[in-house]
Each structure stands twice: as C-alpha cells, then as structure tokens.
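Here the structure comes first, spelled out in structure tokens, and everything after it is commentary.
Just one protein chain is left out here, and the rest sit where they should.
Moving on, here comes chain A:
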Amino acid sequence: MTGLSLGEKQFIQGGIAQDLRSDGRKRLTYRPIYVETGVIPQANGSARVRMGGTDVIASVKAEIGRPSPLQPNKGKVSIYVDCSPTAAPMFEGRGGEELSTELSVALQRCLLGGKSGAGAGIELSSLIVVEGKVCWDLYIDGLVISSDGNLLDALGASIKAALSNTGIPRVHVVAEASGEDQPELDISDEEFLQFDTSGVPVIVTLTRVGRHYIVDATPEEESQMSSAVSVSINRKGLICGLTKRGGAGLDPSVILDMISVAKHVSEQLIDRLDSEISASTVSCSISQCLMWLENVLNLLSSLATQIEKRLMI
C-alpha cells in the first residue's frame, strides 16, 4: 500500500465519523463473506474464507501422539499461520515472519486459552483416546493468500469453518498395554467423528479511528487507527480472549464499551458464518454427487466405445 495523502487521511477519518466509510459501509458492517469448506482433500478438515479482498485458507491435520504428562486427559492443538508472498511482496523470504508470529500468538491466545490449557475455546478433552498414553494432536495451519485488512477475523472464521469440516477417524484400542508401552491401535479409514464446534469462538476486531470504532478495517483504515482491540467471543456471548494492539492508550471505560460493541457484532457474525458453513457443506456434497455422476458417465461412454470396437472387428 502506497502512502496516503493528507486529503485521503482526512477523508477516511471524516467518513468514519459520519458512519459512511470509503466503500459505503457503515461502521459495524462486515464486507461480503464467502466460505468454502473441504478445499484441501488431504487434510482432515479445511476451509477457505474470503472477506472482501482478504483470502485465507485454514487446514486441520490430526496425528496420533502422546498427551503431555501435566495434562494426561487432554489432547494437544497447535496453531501456526504462514503469510504467503503472494499476498504481498514484503512477505518474501523471512519478511512475513513477524506478522505470522503475531497472528499465530493472537490466535493461540484467543482459541486455546492459557498455558495450562484451561478455558480453551476448543474442547481438548474430546481429543483423548487413552488417558495418559494416546491422544490426537491437531495441527491447525493458516495460510494468508491475499491480504486486504482484517486478517485476524478472517483467520478466526476460517479456523472455525475448518474445524466444523474436520473428521477425526474413529480409533479402537486393539491391545491394552501396561506401564510405559503404547497400546496397539486400529485407526478406522471409514468412520469419522465430526468435531463439535458449537463452542469455538469467532474473533471480532474493533479498530478505533478518532473517536469511533469500526469493524473489518481495510489496510487504508488500519493505517489511520490509534488502537485496535480483538475480542474472541463464543456463541454464548462469553469472552474467550482479548488482544489490544496499537500504541495509543485507552480509557478502561472505552475498552468495556468496545467489548460490548464486539459482543453485539459477534452475534451477527456467528449467524452469518454458520449459515455460510452449512451452505458450503451442502453445495460440497451436491458438487461431489455431480462429479461422481460425471465419472460414471465417462466410464460408461469409454466402455461403449470399447464394445463398439470389439464388435466391429
């Protein structure tokens, strides 16, 4: 993004003050959100979310592992974000590392709770297979393909969508083991357990420009911010995490006000996301049906030509 002129800066600030942003939105309106699930067939779950020009992909991979001795009844989840250089030339080589780390840490704080694993938005005890010995390790990877502001919200939404698309294979314990040995496992290829995502929070970032807050800021608006607060809220309206960015100080009453505004916005966002996710799962299965039909028809036509050839000879 090239620098903004003084006139452009005043236009952005003035527009926000009048509840009319540069692209015509109101202060608390999100850009159109598109969700596609199952974009990475090799992963256990995946989703792609587009918010305006921002495009992110999240994938969830599950591997068998050992639970940590401090929490023997909980599985492990790790979140890692990578900024692809396709989003901006400055992400080339190691240029995107700083932003990637910042986003990974913010997401971990919002979705995974504290170091002890307490208060996690994702239910970790559902990942345990054999207490103390075998658990599922979830690796959530986010990839930023195109960056047009509000990366944290888009990544939060894509992780929620990817988790709703995730199928954990059913595991049967074949042979019990005593002491330190690992029990033998039979990992099913057929049966999958759908992950329960009703408790997974979404992230709402409120950017303060002048005296007003906006939601879903574009990079131009973000450059004018004095501070930003990212709140992660779940369906019940409970706050799961909070991050404040920006150097300007905020009065505590302002922060409480921002949190209540974020709560109000999050209800609409969660409804919208849920409807988009369920719409994409339905269209996924319809398109799969159509592809299967196409394959069958191709096979039949090739068989027909084979038979024709044989008959002619």
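Following the convention adopted for this analysis, a residue touches a chain if its C-beta (ideal position, glycine included) is under 8 Å from a C-beta of that chain, and two chains touch if they have at least 3 such contacts; residues count from 1.
Here, contacts and distances are computed from a predicted model.
Remark: of the listed names "EF-hand domain-containing protein", "Tectonic-2", "Organic solute carrier partner 1" or "Exosome complex component RRP41 homolog isoform X1", the one matching the undisplayed chain in UniProt is "Exosome complex component RRP41 homolog isoform X1".
Annotation: of A:147, A:266 or A:280, A:147 touches the absent chain (contact as defined above). Screening A:28, A:43, A:106 or A:258 against the full complex identifies A:43 as the residue touching the chain left out.
Not every partner is drawn; the one left out touches chain A at residues 39-43, 46, 53, 55, 57, 59, 61, 63, 80, 82, 84-89, 92-94, 139, 141, 143, 145-148.
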